[in-house]
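Dumping the structure here so I can ask a few things about it.
Every protein chain of the complex appears in place save one, which is left out.
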Amino acid sequence: MLNRMLRSRYLPAFLMLAAMLALPYVLPSTYYLRVASMVFVFALAAMGLNLLLGLAGQVSLGHAGFMGVGAYAVAIGPTHLGVPAIPSALAGVALSCLLAYLMGRPILKLKGYYLAVATLGCGLLISMVLTNEAQWTGGPDGMGVPRLVLFDAPVRGVQTWYYVCGVALVIGMVLAINLTFSPTGRALRAIRDSEVAARVVGIDVARQKLFVFVLSAAYAAVAGSLLAFVNGHITPDSTSGFLRSIELITMVVLGGTGAVLGPVAGAAILVILPQALTVFHDYEHMILGLVMMACMIALRQGLVPALTARFRERTA
Amino acid sequence: MSILLRAEDISISFGGIKAVSGVSLAVERGEILSIIGPNGAGKTTFFNIISGLYLPSQGRVMLKDEDVTGRPPEMLARRGLCRTFQNLQVFFGMSALENVMAGRHRHERTSALSHILGLRCVGRENARSAAEAREKLDFVGLADLAERSAGGLSYGALKRLEIARALASEPELLLLDEPAAGCNGTETAQISEIIRKIAGAGITVVLVEHDMKLVMRISDRILVLEQGRSLCLGPPSVVRGDSRVQAAYLGQHGTREAHVA
Amino acid sequence: MVGRILGSVAIAATLVAGGWSGARAEEIRIGSVVSSTGPASLLGDPQKRTLEMLVEDINAKGGIKGNKLKLVLYDDGGDANAARTFATRLAEEDKVAVVIGGSTTGTTMAMAPVFEDAEIPFMSFAGAIQVIKPVRKWVFKTPHTDLMACEKIFTDLNARKLSKVAFLSGTDGFGKSMRDQCVAAAPKFGIEVVHEETYGPRDADMTPQLTNIKNKAGVQAIIIPGIGQGPAIGVRNYKQLAIAVPLYVSHGVASKEFIALAGEGAEGVRLPAAALLLGEKLAADDPQRPVVLDYTKAYEKKTGQPVSGFGGFAYDGFMIVAEAMKRAPSNKPAAIRDEIEKTKGFVGVDGIYNMSPQDHMGLDLSGFRMVEIRKGDWVAVP
Partner (left out) sequence: MRASAMTTELLQFTFSGLTVGAVYASVALGFTLIYNASHVVNLAQGEFVMLGAMSTVFLAAAGLPLPVAMILAVLISMVAGLALHRFAIAPARGADPIALIIITIGASIFLRGLAQIVFDKRFHSLPPWFGAEPIVIGGAAVLPQSLVVLAGMLVVLVGLWLFMTRTLFGRAILAASNNPMAATLVGINVPVIVAATFLISSLLGAVVGILVTPITLTSYDAGTILALKGFAAVMLGGIGNPPGAVLGGLLLGLAESFGAGLISSQYKDAIAFVILLAVLLLRPRGLLGGAALERV
């Protein structure tokens, strides 16, 4: 049984699930649960981005925009439209997918840095709308998110959201693993390695790219909705800003694009590091920059792939 | 004999230079047809046009009596045309088996939604694709290396891997762009054997190749291009004896050989 | 209930910690989350410096009722999400008795629920009115609301018999919030907003927007709500285009360096500002004069930088809390909260505070003064 699990492609998801269930018994206070929830939420968004970047080799520098759509959906729905939170969240995911579809259709033809700047532009547009349309979004200061009410009981408490985020991450992970080892996953990896070769064997490159772009936007939107629920107050910058997009892509690359656990590791670094670096006070940004550079120089494929390779070398 | 692919009066130019001009060709079902010519004669460009990568400025391409000029390669693949590349276009981040499984793409029927959800039908389909892919790997003699990462294979093995991947798409017409380029004698012999087996399985093969011995040995017909124009078309014996070919092409034989070496 | 138990546990833990460290007196932990880096660092940085200076100062004088203070300060970089995490950390890990800080409305609103749940008093430096309206039991704030700045400007416009204004507002939280409050309040003062433009917080040139305002018929005054470099560049471009109508900026530029940055264009520009800005220029009998001069001197000596209104918010916030702690029967959060709410007649650099259960800011319009920039210095407008 254990042996089968160890060899299963779902091993990373098992590990994640086990870690998620064990952590609350180890962590001394809800503050740590809050930090862990943030890791889960950002790991989920980064995992979606990893499908795009790691699997299909396409970059997006505007992914936080889709997080923003998911986050604001659960704020605007109940506040302005009288739609309950869960349907609002679903609508947010749907809207995010629709936006990704409409944007992706033209811009996914672009390659490399051109795609990077186009997605960056799309992310900025979303962020700008969230900032400027203050009558709906509360503007730059943001808006409150009504507490989620399920079966007439408000869902509250850091613990509850910790488990919700953790479960969402594990599910996201399982789905990502499923996709990777499916015909679509092979097609996407083929596109990443050689677009022209993918085309000649009959892979509809445009369609596959669009599919994975929309899927990654869905991940981001779900993560955004969770972020909004956990935080209770959202601002355009903290959900959809340009720097958040950069942070997401940094998580993916730091953790390693090739591995399912990569985005989790990347998110853990970028969420936990600022908490740990507070002891350095004014020097924390310098050290954060140094750590990022050192990581990328020493472990170019990213943390998880580089470490697994080293581990294999040692055991072999 | 029926005509599988017909190229009519194909021309294309880049930056004012005519790379291919007025080339016509009719490929018969079941034959092995080679395209030869000196470097820069427009062979690969012509290939890129009939495989849908470039849009010709003039002329049309008919596949099975259907005008497919300007159709993208993925549409041609669905109509039974597949190709390999002069410069390797292998999926280096995947295993040899997965490379060939990717070639099965157009035969895989499950939906993307089922892929995400990991439904049972996907598992069955994966198994089916893997079985077919192993068969193709066996066909090109790479069965033992199925689980190896493509990045770790030798050059000759990669050349054959590309052929296996193309075969996995079950083409009726296979275009091979310099399948033996850069291969040593043994590897060339293996490739030559594989091409014969492919033709034996009823698949039409068109190849661009520099290795004259290989071309003369396996081809049913040979098209000679020079400076973008069609110089001569016929069976090896005729082409070998054609004075224009000798003047234009075989005259450079020595220098070309040196170049390849 | 749970919160209360946690609160007592917190105090117990602090006591134990104090005992271990060998200190006889209790150490009171004061938490703070400010945006000392990032887009709002203009606000957060002087606040951080002020808090550090004040804690050092009080400890040097023996602490509060013999208890030393310990400042636990985090930088949220202007990110509401990080602010929320640090707020949880202050409440859960650091077990602070009171929290001072929250540089922007966005970060404050993200943190407020945490302290409401943990029942820790929270003194914010955010401008927007929604921080204290509706009143939250545990949340207070020191700066004047944006609405008050608008009212001060409109009153001045009324006095000058000007009624048609154009806005060039920043798209950051401060500019947007003030613009919204001003536009809503305008009709009450008979002010008509005839044209509106905006600028991005990092814009280096606003001549297109100001050209439009200049060419708009009937504009009698221009108002630039915003903070940081934006209003300075706006004023420079206003001068560049030789626009003749009066210009108002907001209390968000309230620092001496604004005059230097805005250059010659600043001549004649008016703004509502707290007493802090006037410094030596305050009347000798002004009740705020000693406080303002004390803070200004101490801050400038300590940091080598001119005081800013944002640091002033932190000064008032800290001092109100310190006074409340002196009065409070215990160092429990609830006790401190109750005393903060009872603050009466506290003279700060931003105004004179009179808090109540209905008013968790406690300032009225009298704290604001209309000042005009003349010959490179502030002058009070009567």
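For clarity, chains are labelled A, B and C in written order, and residue numbers in each chain start from 1.
Here is the rule we use: a contact is a pair of C-beta atoms (placed from the backbone, for glycine too) under 8 Å apart; a residue touches a chain by one contact, two chains touch by 3 or more.
Not measured: the values here are computed from a predicted model.
Asks: Which listed residue (A:Leu27, A:Leu210 or A:Met296) would be found touching the missing chain in the intact complex?
Replies: Of these options, the touching residue for the absent chain is A:Met296.
Asks: Tell me which residue among A:Leu15, A:Ile272 or A:Leu288 touches the hidden chain in the full complex.
Replies: A:Leu288
Asks: Who touches the missing chain here, C:Leu261, C:Ala298 or C:Leu365?
Replies: Considering the complete complex, C:Leu261 is the one touching the chain left out.
Asks: Please identify which residue in C:Val219, C:Ile233 or C:Leu363 touches the non-displayed chain.
Replies: C:Ile233
Asks: Of C:Ala60, C:Ala204 or C:Ala284, which sits in contact with the chain we cannot see?
Replies: Only one of C:Ala60, C:Ala204 or C:Ala284 touches the chain omitted from view, namely C:Ala204.
Asks: Could you list which residues of chain A touch the chain missing from the display?
Replies: 53, 59, 106-107, 109-114, 116-118, 120-122, 124-125, 128, 132, 196, 242-243, 246, 249-250, 253-254, 257, 282-293, 296-297, 300, 302
Asks: Could you list which residues of chain C touch the chain missing from the display?
Replies: For chain C, the residues touching the absent chain are 36-39, 41-42, 45, 171, 197-200, 202, 204-209, 211-212, 215, 228-229, 232-233, 236, 239-242, 257, 260-261, 263-264, 305.
By definition in this document, only the chains that are shown with their structure count from here on.
Asks: So, comparing each chain's Cα centre against the centre of all protein Cα atoms, which one is closest?
Replies: Checking distances from each chain centre to the full centroid gives A.
Asks: Mind checking the centre-to-centre distance between chain B and chain C? Centres are C-alpha means, answer in whole Å.
Replies: Going by mean C-alpha positions, chain B sits 72 Å from chain C.
Asks: Indicate the whole-number Å distance between the mean C-alpha point of chain A and the mean C-alpha point of chain B.
Replies: Their C-alpha centroids are separated by 41 Å.
Asks: Please output the residue numbers of chain C that touch at least 2 other chains, ranges allowed.
Replies: none
Asks: Give every residue of chain B touching chain A within the complex, in rising order.
Replies: 51, 53, 72-74, 76-78, 82-83, 85, 89-94, 98, 101-106, 108, 110, 112, 114-118, 122, 125-126, 129, 162, 165-166, 168-169
Asks: Of all residues in chain C, which touch chain A in the complex?
Replies: 37, 39, 74-75, 78-82, 84-85, 88-89, 91-93, 104-106, 109-110, 112-113, 128, 130, 171-173, 176-177, 180
Asks: Which bits of chain A are touching chain B when the two form their complex?
Replies: 174-175, 177-179, 181-187, 189-190, 192-194, 196-205, 211, 215, 258
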